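Here the structure comes first, spelled out in C-alpha cells, and everything after it is commentary.
Yeah, one chain of the complex is gone here, protein chain that is, but the others are all in their spots.
On to subunit A.
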Amino acid sequence: MYVRYAVQRWSRILENYRAPYDATAVRRMKEKGAIVVGKTNLDEFGMGSTTEGSAFQVTLNPWDLSRVPGGSSGGSAAAVSARQCVVSLGSDTGGSVRQPASFCGVVGLKPTYGRVSRFGLMAYASSLDVIGCFGTSVADTGMLLHAISGHDRYDATSSKREVPDFTTQFTSANLVESRPLKGLRVGLIRETLDDGVDNGVKSAISGAASHLEELGCTVTEVSLPSFSLGLPAYYILASSESSSNLSRYDGVRYGKQAVADELNLLYGDSRAKGFGPEVKMRILMGTYALSAGYYDAYYKRAQQVRTLIQRSFKAALDANDILISPAAPSAAYKIGEKKNDPLAMYAGDIMTVNVNLAGLPALVLPCGFVEEGPAGLPVGFQMIGAAFDEAKLLKVGHIFEQTLQALTRAYFEEERSSNMPERKRKAPTLVDLCVNVAISHVRYLGDVGETDLLLLDRILPHCTLDQLMHVEKSTVGRDLSPVTDKLWKRFYELQFGEANANLAIERMSRCKASFRWRDLYEAKLKVIAEQEDEAVARLRQSYKKEDTKKQSKQIRLCTKVPPSGSKRNFYGGSGPGYNLSNVKSNLMKKSKIEFLKSREVKNIAAMKKISVPRNNSASTVTKTGGFPGNNSASSSRHTKSFDRRF
C-alpha cells in the first residue's frame, strides 16, 4: 500500500522532510487495519504524465521495462501491476491515477471531488486534486475507496454526503445473470475517438462497448462539444493554482535551503535548486496567467470554459447512466519519447482532464491489449458517472471485469510465461539470495574487498553514478574496471548522449588508444566545467564592459560642462555668470569681463531667464538649497548635475 501524502512528493525541495502527521486518507486506511508497505515514486508534485519527472528515479512499466508506467502516480500503478501490493493510493489532478492505471493494466478510480479528504495531500491544484485508488480488481479498489471516503473537518472542501457501502455491490461472477446490466444507458463520447487516438486503442474501446452491449446495456454515441477546450483550460487553471500552492516551498521553514545573505536571493536560490524543470515551467505559466492584465484573458476564461464543460457533462449524464471513453489516446510509450516535448505529453491528458474540471468520478479498467512490447500492452477504458455515484461505476465495473476477466487472465499468464522463461518459479540459491540482498542495499556499499568479479557484475549495475564512484574510490588497491567499464560507458551515454560516446570511441580507435570510460567521464566533466567557467568569464567580461561603458557615459555627462557662458546660463537659469576659470590669458579674461558686463549681454540674459521654464521643482531647490548663483565653475557644475538628476 502506498503513502505519499505528507511526505516528500519526490521533489528536491523537500529532500529529508518528514511530515509530522498522517494524511487523513492514510490515517483512515491504517485505522481499518491496512499495512503500509512503502511509498512509491511519482512525478515531482504530480506534474507529469510519465513519472520521468521524479527528482529521484525513473519508474519502469512492468509490462515492458523500456516504457513509462504513465503518471504522475506511475509508481503506485506499477507497484500494483507488478503485484508488489494489493492496492495503492495516488492523486488525480488531470488523470494521474487513470492514465497510469491504463498504461499498467490495473484498475484506477478517481472519486468525485470532495469524496475523499485532501488533508495531507501536498496540493498541486486544489480545485482539481483528488486522492484516487489503484487495485488489481474493482472489488479491491472499491474497498479501499470505502475506507478512505467521508467528510473531514480538516478539509473544508470534503463533502458531508453519506458514504454508501460500495462493497455490497460486488456479486460473484457465477451468480451474475445473463444480461445483468439490462437497461443501463451508456454514452460513448464521440470526441474521444477522433484523430490522434491509436487504432489499437480504438478497437479495444469498441470491443469494450460491444461487451457492455452483450451485458445488456444500450450504447449510444454522445457529443460533448466543449471537450477539446478542456485541455487548455485545465493547464491554465492547474498551473495558476500550483503557482500559488507551491509558494510555501521557499526553503524558509523546511526543505532544502540555499545559502544566501539576502532574502530574495534565499527564496530564488532555494526554489531554483529545489524544483525540477517541469515544476518551474508550470509555476511560471501560472504566475503569468494570474498576473494583472492577463487574469481576464486566461484564468477567467478558463473558469468560464470549466462551467461550460460542467454543463455539457451534466446534460450528457442526464441522458445516460454512464459515459465511456478511452483512458488515454495510446498505450504506454517509450521512456524518453515525450520527455522533451511537453506539448505532446500534455496532449495525452485529453481523455482525463475534462472529468477533473467537472469534478466527476471515473473508473478506469483494463479492456484489452495492443500488440507491442514483449507481452502486449494493456489498454484501459474510462467510465464516467454522475457526481457522488461511485457506487454505480463500481457495480458496472465489477460485472464488466468479472465477465471479461477470464479472457484477460489467460492472456496475462500465457504472455508472461512464454516471454520470460527465466522468471519461472524455482527456489533461489544462497548466492542468489546474497546478491539480492546486496542489490537492495547497494547504497551502503563501500569497499568491496575481494568479492568475485562475477558477483560484482551482478550487483554493481544497480548502482547510481555516485554510488559507483564511491565504491570504486573505497575499494583501494583493486581495479574494478573489468566490471565497471561498461557501466561507466552507460553513464557517459546517459549524461552526454550517445553521439558524444560514439565520438569518443571513434577518437580512441583513431589514435589506437584505449581509455577507461570512467576516466573519459571525468575528463568530459572537466571539459564541460572549463567551458562553463569560460562562459562565465566571458559573461563577466561583457558585464564589465557594459559597466565601464555606462560609467564613461556618466562621466561624459558630468564633464561636458561647456566652457561657454551662454550655454551654461541656459542650464543654470539665473543669468550670466562671471565664470572665468576656463579663460587662460589675462587679456582674454579682461575682454570677457567687459563683454559680460555689457548692457547687451545682460539684456539677452534677462530674456533667457524669462523664457526658461521655471515650473519644475528643481529650480526651486537650486534657489533655496544653498546653491546661490553660479559665480564659479564648480558651483555651476554642481547645480547642473543636480538639475539633471531631478
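What we mean here is this: a residue touches a chain if its C-beta (ideal position, glycine included) is under 8 Å from a C-beta of that chain, and two chains touch if they have at least 3 such contacts; residues count from 1.
Operating definition for what follows: contacts and distances are computed from a predicted model.
According to UniProt, the chain absent from the figure is "Asn/Gln amidotransferase domain-containing protein", selected among "Autophagy-related protein 101", "Asn/Gln amidotransferase domain-containing protein", "Signal peptidase complex catalytic subunit SEC11" or "3-methyl-2-oxobutanoate dehydrogenase (2-methylpropanoyl-transferring)". Touch with the chain omitted from the figure is made, among A:S66, A:S127 or A:N500, by A:S127.
Residue A:S291 is the one among A:S291, A:Q304, A:T464 or A:Q541 that touches the chain not shown. Considering the full assembly, A:R118 is the residue among A:R27, A:R67, A:R98 or A:R118 that touches the omitted chain. Interface note: of A:T40, A:S72, A:S226 or A:S240, the residue touching the hidden chain in the full complex is A:S240. Where subunit A meets the missing chain, the touching residues are 5-6, 9, 14, 17, 19-21, 23, 118-123, 125-127, 153-157, 240-241, 243-244, 246-250, 252-254, 263-264, 267, 287, 290-292, 295, 299, 617, 620-621, 624.
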